[in-house]
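Working notes, structure below.
Yeah, one chain of the complex is gone here, protein chain that is, but the others are all in their spots.
Then we have subunit A:
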Amino acid sequence: MASLPHCPVNFSPVSDLLRSSSSNGVPLKSLGRRVQVLGSSGGKRERGDLVIVGAAPRKGKKHEYPWPANPDPNAEGGSLLHISQFKPLKEKEKSKPAILDFEKPLMDLEKKINDLRKMARDTGLDFSDHLVSLENKYQKALKDLYTHLTPIQRVNIARHPNRPTFLDHVFSITDKFVELHGDRAGYDDPAIVTGIGSIDGKTYMFIGHQKGRNTKENIKRNFGMPTPHGYRKALRMMYYADHHGFPIITFIDTPGAYPDIKSEELGQGEAIAFNLRTMFGLKVPIVSLVIGEGGSGGALAIGCANKLLMLENAVFYVAR
């Protein structure tokens, strides 16, 4: 098969022309093979390295999963922590602690105490009695401030952005918690979170409104305002708990139900009404706890309980 000398045309094989349609036109015949890197493209690969040509994943989206690439099955806390999407916030994601305006004098006092402590550390002088008196003053002011709060100040505290959310509470009180998603009827509402957890070995069903811990999460969670899908998810979970005999604990923390046209069309009112009626028919005990604000119907839809409790400086109201 000697090539003929007077043959002018360059026979390029067909397969040279075959290129991958999904990964930037990489020639198909080079897939999966080791090739030499010709030039460094400013990365980990050096010139002369042998790398394997791989096509980018076919599907355009690379999905974000809550579990790490190599989850350690013996991690402390068990593998349930890996699958939860609610991870502790990293430092840069935490929002700055917000200060309410009526707390300003208290903040100034605290700042003064901190400065004094720092000065004491730096210079080595003894400021202890001065410090003690300042601290006493601080404590007294704190107590005064918080016993004589006006209602509007309480509302502001209830809506404080750094207040612990439903999942913060749940993960700190339960031994194990598995979040269950989906209403099996069209949507998985992020504003209402449901799951089963165990406290001291007994299993309970947890349902609650979830607000975000920073702005990004808030948008994802729709600021804790559920759509009818969320209420139907809560309904399904209540039936599930009734079926299996788990007591229900609900956490209320919502400005109200989400007031948009689409929710209206899907039957926001009907969803809430159905929940109200059902909750009275369940055979398992229900305990509701208001951890932040309870906004009218949206809160009552998971709040018809045997016992209704409220945390300090939480509010429950009819209108905004």
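Everything below uses one rule, namely that a contact is a pair of C-beta atoms (placed from the backbone, for glycine too) under 8 Å apart; a residue touches a chain by one contact, two chains touch by 3 or more; residues count from 1.
Everything below uses one rule, namely that contacts and distances are computed from a predicted model.
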{"item": "Chain not present in the shown complex, as UniProt names it (candidates \"CoA carboxyltransferase N-terminal domain-containing protein\", \"Serine/threonine kinase 19\", \"Transcription initiation factor TFIID subunit 5\" or \"Large ribosomal subunit protein mL40\")", "value": "\"CoA carboxyltransferase N-terminal domain-containing protein\""}
{"item": "Contact partner of the left-out chain, one of A:H181, A:K216, A:K262 or A:R277", "value": "A:H181"}
{"item": "Which residue of A:Y240, A:F274 or A:F316 touches the chain not shown here", "value": "A:Y240"}
{"item": "Subunit A residues touching the omitted chain (full complex)", "value": "1, 3-4, 6-9, 11-16, 18, 28-34, 50, 52, 54-61, 63, 65, 67, 69, 71, 73, 78-80, 82-83, 176, 178-189, 196-198, 201, 203, 229, 233, 240, 243-245"}
